[in-house]
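Complex shown without one protein chain; remaining protein chains in place.
Right, chain A next:
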């Protein structure tokens, strides 16, 4: 073996040992959580150093929630996944990548934060939109995400459906209502951000249905007062599930760190950071403290009305499902 090769090997060994001494964690997350986890990671690293004396490095990977889940399933070595729809984590559980009972591993269905669907109208709410019923009026244009291509769109659809069900309506009535609503849709966004751009930059539509967390970031991006947030009489709970990727942590030996990383999301400090990014904290005391941001409105869960997101997916969004029936030719 020549000396140059030896030197190279030594250098490689040194680098490898350095990498082991500071553990690295990869968080595969959804698109709009980028800013939240940037803040959270800084705070977590400081806290971890303080409590355990160990240095950690955290990498982030963001993309569409389902796209991220697919890349983890296909082999992306993420240690933890933090998603915005439970079906994405269920899919990983089916593949044996995360634990089968992932939603029991952490409190509150392993969802440290939630969000809900709200309406955004143009400044001053010129069409006087107050509740779900106003969305099906003739002449009102609703911008919403395509439920086939985005979790945001699925929740908007289920929220509209649930509104009728909670009023005591039948499935047939709910179908009729949702069908009317989508007749008022001029553009279906591909994803949450796409819909926001259509509504705000292209000036299309009178109302945008989107996550509460998106409302706050819109105010931040486009300036206060461009849009009014309208809280309908009732809406849906959208859980933001988290899970340890067992496959990766077993390989990398990062199980403990991954668990600590997700657990700390439930700490007061973690929950406060979530509040800053307009995610509803699970901690009731902290939620109450910020009642000005998170207006208390009656909320229903997916489980309550649809069994689970997975079942809702089958009935409503899969090809040939309710959505296809409501939203096809003859319009």
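Just a few scattered comments:
Assume a residue touches a chain if its C-beta (ideal position, glycine included) is under 8 Å from a C-beta of that chain, and two chains touch if they have at least 3 such contacts; residues count from 1.
The rule is simple: contacts and distances are computed from a predicted model.
Choosing from "Cytochrome C oxidase subunit II", "Sulfate transport system permease protein CysT", "YCII-related domain-containing protein" or "RNA polymerase sigma factor", the protein name stored in UniProt for the chain missing from the display reads "Sulfate transport system permease protein CysT". Contact with the chain not shown here comes from a single listed residue; of A:24, A:61, A:149 or A:173, that residue is A:149.
Only one of the listed residues, A:177, A:300 or A:317, touches the absent chain: A:317. Considering the whole complex, the residue from A:66, A:103 or A:210 that touches the absent chain is A:66. Of A:43, A:99, A:140 or A:187, it is A:187 that touches the chain left out of the display. Chain A meets the missing chain through residues 64, 66-67, 70, 87, 91, 146, 148-150, 185-190, 194, 201-204, 313, 317-320, 324, 327-329, 331.
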